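Yeah, one chain of the complex is gone here, protein chain that is, but the others are all in their spots.
Moving on, here comes chain A:
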């Protein structure tokens, strides 16, 4: 379980996050949605330790990340898997080497254990045939899947995904969503996804948080979101003509 309490962050005097509090349950797919510039990515970076919040707490199963010593922070980090927006694959390494990288760096596993684990993760995301390819030789959707394979290779307890559907066609987007959902349920991971994608909101979100101008304006289950009375959320949800028709 992940809890965030009163997260505040400002850059050059401009407040980006204004006291965000929430909790994310194990085995659930949690979505953080909102328009551009509302602080979603900053909140994610605060949660994964890339940006230190000005105030507030991020707790991983009760362990306060920012008030822990370096060793505890290190062990929490090793329980995280992160899928970055562009995949963040290492250009100089093959697909297989990218997935294997955390095992090489952070574990003392034997060669055969690493090989088996990498093969399993690549097979899980359907990329076993692309193992020897370089990141520049694969499509955007495949890069995201390699990113997912790298994120799960260490058996994480927490999976963070920053806009996993950005730049993908609708069909590939759905496949990536389904893959994340399956992995979350299969391994009982706490998953947090930053997204703009309304299909993700309606299809895979167990718990949804809506951010607006640095505030949390709405939180609830995906089944309740279309019934919302929050004007800003309605405007965000029904900006798409098709969804507007569905909302009626």
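Here is the rule we use: a contact is a pair of C-beta atoms (placed from the backbone, for glycine too) under 8 Å apart; a residue touches a chain by one contact, two chains touch by 3 or more; residues count from 1.
Definition applied: contacts and distances are computed from a predicted model.
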item: Chain not present in the shown complex, as UniProt names it (candidates "MoaD/ThiS family protein", "Glutamate synthase [NADPH] large chain", "Glycosyl hydrolase" or "ABC transporter permease"); value: "ABC transporter permease"
item: Hidden partner chain, touching residue among A:10, A:88, A:202 or A:217; value: A:88
item: From A:25, A:104, A:169 or A:186, residue that would touch the chain that is not displayed; value: A:104
item: Residues of chain A (touch criterion as defined above) contacting the omitted chain; value: 48-50, 70, 73-74, 77-78, 80, 82, 84-86, 88-91, 101-102, 104-106
